[in-house]
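The structure follows.
Of the protein chains in this complex, all but one are displayed in their positions.
What follows is chain A.
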Amino acid sequence: MASLTLDKVRKAFGPVEVLKEINLAIEDGEFLVLVGPSGCGKSTLLNLIAGLESSTDGEIRIGDRVINDVHPKDRNIAMVFQSYALYPNMTVRKNITFGLEIRGVSAQERDKAVADVAKLLQIEALLDRKPSQLSGGQRQRVAMGRALVRDPDIFLFDEPLSNLDAKLRVDMRTEIKKLHQRLGSTIVYVTHDQIEAMTLASRIAVMKDGILQQFDTPQNIYERPNNMFVAGFIGSPSMNFVNATLIDNNGQLAVSIEREGNPITLPLFEAPESYKAYAGKKVVFGIRPEALTHKRTGSDEPGSQYVNFDSKVEVIEPTGADTMTVIEIAGKEIVARVRPDRAPTPGESMTFSADMSQISLFDPDTELRI
């Protein structure tokens, strides 16, 4: 177990810059999740840490050791691949012990190690099968076993759950989390599933086009996204964005949204300092669906964080726990999360409450958080 530091790491394949100045540092025992859309460079970053690719520039350290020029096998890392990459010609037992054998661990110790890992992952019954005789979930476990048996400083996971069906994915997610809590190991985990990222991570690094967008705890990323990309990427359904103007409403800042006939004015009761510079200017108003609900009790009282407004309902999408209610404001479709018993019928007009303590404002040009 060890800390991991990436210092101004860049990677180019020929003329194409795939990673641009990545700075990341995690402590011993942290669970770092790299998320981002397909092709943003997550796997490349993982390969750099593993040593399967060499960085064009920058420094990678495990603990205090610079590992840029260290061979993958000497980095004391273990990796689980998206395709699992089990050796098809070897039994599960052989798959798990291959690395130990190459490293010259005695047969006795290997047997013990494989027994321990098999017990931990509950794959004892599968040890003498070939990978082709396993189900997807079982293969995934074996791939984990191959990594666990080595007791490395850092585990690297490259989308280990993306080949599993939805139910199994949720189960395995929980198991990986348990495993991390039990072993306290340092993990770097790649996924493009933002729910996986939120549930597993101690810290999340959101990437786009090879640029690190934000590196923070899941809660901070969710509540205070750095920019519109992060805001839109994390959270499901994703954050609503509406073009608006920040106005001075009798000495109090308010978000004003143009709407045919009657504009919506949403006063901000505890506006941060940073908003002042944008008074009178255009902004992008961001609000998550759960912060936009049916009318709340107490929302009529003065000074409430909830602000009410009326809107016609376009579409409803029941999900069971909540009903996603689509309304249209300023030409944009906006999703509100409404309790099923308060769900409207399409076409009806209804009063919504916006929780103004949970909103984000962005600069329309730079798309950065204000």
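Definition applied: a contact is a pair of C-beta atoms (placed from the backbone, for glycine too) under 8 Å apart; a residue touches a chain by one contact, two chains touch by 3 or more; residues count from 1.
Here is the rule we go by: contacts and distances are computed from a predicted model.
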| item | value |
| --- | --- |
| Chain excluded from display, named as in UniProt, from "Sulfite reductase (NADPH) hemoprotein beta-component", "Probable septum site-determining protein MinC", "Transketolase" or "Sugar ABC transporter permease" | "Sugar ABC transporter permease" |
| Selected residue (touches chain absent from view) among A:32, A:48, A:78 or A:92 | A:78 |
| Options A:54, A:89 or A:106, residue touching the unrepresented chain | A:89 |
| Residue of A:102, A:166 or A:321 in touch with the missing chain, whole complex considered | A:102 |
| Residues of chain A in contact with the chain not shown | 47, 50-52, 72-73, 77-79, 81-83, 85, 87-90, 98-99, 102-103, 132, 146 |
